[in-house]
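The other protein chains are all here in position, but one chain of the complex has been omitted.
After this line comes chain A, so read on.
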């Protein structure tokens, strides 16, 4: 069939009138579905490439044959420095993947639960609350064991989440985006100065605290990953199971209830998932900022507002961003390294300003 140039030019987003296909709304939905799946596939390919780069690149230059040889002899006793370097990069790569995915999803869920474009485990103070709990555990109770840190971090994350929400909900207008961000900022300030106050007089543990606090995946070890894995897995499953509820909540509480959603329960479960993810990620890698903010926003541009897609995208993109930041940190500071938390802040801060300036801070 022929089509006049004007009709395509003026109505680019509409289907052509009179095409052979029946005028069913399923049509644009299906094509959008395929497009979203294609982007997700592309993201996974990039992620695989980043994994390869993460194993291959480091402060010690290891040539290709040696890398292949090292990977081929995994599980056998390590021979030589090259092989040792490569073997050490594998848990580091895995940690960056899981922590990045966890933070990306935690941010997306938080933005959905609060309908707040600024929600992020960092901005809402969750990461700092988790840090404070870990630092207090170290300084006062001598809790240096990895599994202690995880429980303290999750406890701190949960307490902060409840506290921020309670403070922001006080007053008539409820937990508005602005009040949530303010409450988070206030608690972050309190937690930060408290951490300093706790850590400062303790010369014996301050190095311990500082290295953990900057945030990083460099010190990754399999046993730490194994310890947080169950928390991350439960958090991730809970988040994915909440995706459809988040879609309903996005329409406003009244409409969500009208659609048969139990609003408080759905919101509580989703919030729990983000607390588990953010708390466990912080426990194992320290407070890493901005991943939970940047990733969901970038993903929303491609995935659209459907949380089933958005959460999957955020997992992939979060893993990718953290991995890329980690690899970049090894390249630009050779033969030393820059911690991944510093790089994500460098990338994230301008983006944060961009969001605040470009978009009205309004409900999602």
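Quick note on the criterion: contacts are C-beta pairs under 8 Å (C-beta built on N, C-alpha and C of every residue); 3 or more make two chains touch, one makes a residue touch a chain; residues count from 1.
Definition applied: contacts and distances are computed from a predicted model.
Missing chain, UniProt protein name: "Iron-dicitrate ABC transporter ATP-binding protein", from among "CotJB protein", "Probable tRNA sulfurtransferase", "Iron-dicitrate ABC transporter ATP-binding protein" or "Formate dehydrogenase subunit gamma". For the options A:255, A:331 or A:353, the residue in contact with the chain missing from this view is A:255. Within the full complex, the residue among A:115, A:179 or A:330 touching the omitted chain is A:115.
Residues 13-15, 23-29, 32, 115, 241, 244, 247-248, 250-252, 254-255, 257-262, 300, 304-306, 363-364 are the ones on chain A that touch the missing chain.
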